[in-house]
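The complex appears here minus one protein chain, its other protein chains still in place.
By written order: A and B. Residues from 1 in each chain.
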Amino acid sequence: MAENVFIALQNNPDARPIIEAIVDDNPAAVVNDSPGMVKIDCPKRLVIRRRTVEEKIGGEFNLQDIHLTLISLAGNIEEDDDEFVLHWNI
Amino acid sequence: MADKPRRLNLNQKYQLMTRGLDWETTYQSMDDVFPYDKYEGIKIKDWDKWQDPFRLTMDAYWKYQAEKERKLYAILDSFAQNNSQLNISDARYMNAVKIWMQGVTPLEYAAFRGYAMLGRGFRGAGARVACQFQSIDEMRHYQTQMHAFSHYNKFFNGFRQYSRIRDRAWYLSIPKSYFEDAVTAGPFELITAISFSFEYVLTNLLFMPFVSGAAYNGDMATTTFGFSAQSDESRHMTLGLEVIKFMLEQHEDNLPIVQRWLDKWFWRGYRLLGLVGTMMDYMLPKKVMSWRQAWEIYWEESGMALFNDLSRYGLRPPKYHEVATKEKYRITHEFWSTIYQFSHATALYTWIPTNEELDWFSAEYGELFDTVYRPRYEYWAELHKNGERFFQKRLPVVCNVCQIPIFHTMPDDPLMNCCLVTEYKGTKHQMCSQGCKDIFDHEPEKYCQAYIPPQQIYQGNCGGATLEAYKEWLHIKEEETGEYYGSEDHRMWEEWKAQAAGTAVASA
Partner (left out) sequence: MSIDIKTTKIEPRRVTFDNVAEKLGEGKIPSRYQEVMIGVQQEEVFHYRPTWDPEHEIFDADRTAINMQDFDDLVDPRQYYYGTYVIQRSKQQEALEKNFSVVEKRGLLTALDAGLTERITKIIVPFRHAEWGANTNNLFIAAYGFGTPMPIAADFQGMDRLGNAQYITRIGLILSNNDPEILDQAKAEWLDEPMWQPLRKMLEDSFVLKDWFELHLLQNFLLDGILHPLLFQHLEGEVVNNGGAAFAMVTEFFVDWYGEATRWTDHTLKTAAGESAENKALLTEWRDKWLPEVKNAAAPLAEYIFADRSAEVMKQIADKLDTRSGKIGLE
């Protein structure tokens, strides 16, 4: 079984650049659409990079802004000013 | 001191803002100031090793939460102004929302108080601040839910008397006793039960498929508060994972205690979620995902990945999780069959699924559904057609731990009922499963206190010894209970639909 981590975000315009950034930075990520919600699975490790999101929106982005659209996640979190990482220690 | 300000990153800034605010008291002993955080036997050597999830400072919290609230209330206002209850898929759906209001919202309130206890009770500042954020979040959840349901309450039954039935109704003892069990335990057990076992391991099963289901069924009010609340929940889940790691890293003696709590609270939470699974399978006219499938994604995949990760601490997956997995094909059907027969003693309506829905069940649940549950439903539908809607005459016997009617079957035999008995101080106590029996046997003194509604009713403590007197005590009127088809809600819904159709025809 793939040991996936996942992040689920609301399906709205605020979340779209974040979703696009995740897809760019995590080639193994799989995006699943549900009503109102997007769930992204990725084996073992998933990263959200501030700079990639900033390129998508063409402005500044604070990683804590993820809170506004976050629905759920699975994995250990590591967060600093530049990256938000979900991972399993396996 | 340097002339040019040093740069502080998020982590350093958070540490300075929170850590070190507390101090070791000397005029009063620490054990008197924090009297509750040792008696469970959890050993903490260094509270400073606590890892703070998400590192929110108060100003950032106000900013983010205000933005969420502005969005949420804008949607609730427009929902009410536009009578958007007309857009839901079907009025049967409202019963899922009623269960939420009657059974889940009161838990949000209780969680607010419980986490305030933790936010006062732990002697480590980091742990306290994390619990304080969760406390105020839970307050948010009960309030936004009530504000969202307020509009539904104006039209649909099953909401108006929530404050009475929340405590008194037999079926609402299921969620209520679950949470009271956690809050009456010590602080470490409470946080393990709710932050980890419920929020981290099981809450995805409640919020993700169900709230997505609400969206699919046109209920934008529930969808909005649900997803908005879930963004807070993801912080709580992270707290849950951190607290487990913290306890296990602090002292090896903590492992057996934590493992026992995980065993207990997995089972307790799983039993409670049977109710949610039933809402999902039966009360969403438009289906997003079956309970079976949700269980596979969120427990068998994500849950097992989590426990693999935690195995480095010596933890194993919770006891009886294999039983829960075996039950994935039947639990919601057994539950619905029970509510169907007893819904005349609830503030809910029930029904037999449409043929189309029965086909969906057959596809999702396979042979067992076709051989056991479908024929039963078809039989009841036949009775109903002949004017003999089937209800039980008496209230069900309920499990002394989870308080669910004893309808569950043997792990390896879905046709054989399971009822286990423990005798304690001369009284027999019945349990639905080995999982619940283990919980009772470990703390009999606690569980023999449980308020068991059917017993209380027949002892005459609930307004009288008959079902009628009991319903009066609950303030539930005849037209607010029982069969959906022909009910007040159903008739109102049909009128709205007819008017809308008439209007559409007339405008054309």
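Just so it is clear, contacts are C-beta pairs under 8 Å (C-beta built on N, C-alpha and C of every residue); 3 or more make two chains touch, one makes a residue touch a chain.
All values reported here derive from a predicted model rather than from experimental measurement.
When the full complex is examined, the chain removed from view is found to touch B. Of the listed positions B:R55, B:R166, B:K245 or B:R389, the one in contact with the omitted chain in the full complex is B:R166.
Checked against the full complex, the candidates B:E69, B:E249, B:E296 or B:E357 give a single residue touching the omitted chain, namely B:E69. For the chain missing from the display, the contacting residue among B:I44, B:A91, B:A127 or B:V183 is B:V183, taking the whole complex into account.
Here the missing chain is touched by one residue of B:P106, B:P353 or B:P396, and it is B:P106.
Where chain B meets the chain that is not shown, the touching residues are 1-8, 16-18, 20-23, 25-28, 32-33, 35-36, 39, 57-59, 61-63, 65-67, 69-70, 72-73, 83, 86, 106, 109-110, 112-113, 116-117, 119-121, 125, 128-129, 132, 135-136, 139-140, 142-144, 146-147, 150, 153-155, 157, 159-164, 166-168, 173, 176-177, 180-181, 183-187, 446-447, 449-451, 475, 495-496, 499-500, 502-503, 506-507.
By definition in this document, only the chains that are shown with their structure count from here on.
Once the centre of each chain is set as its mean CA position, chain A and chain B turn out to be 27 Å apart.
Chain B makes touch with chain A in their complex at residues 9-11, 53-56, 60, 64, 67-68, 203-204, 207-209, 211-213, 215-216, 223, 227, 230-231, 233-235, 237-238, 241, 288-289, 301-302, 304-306, 308-309, 312. If you check the complex, the residues on chain A that touch chain B are 1, 3-6, 8, 10, 34-37, 39, 64-65, 67-74, 76-77, 79-81, 88-90.
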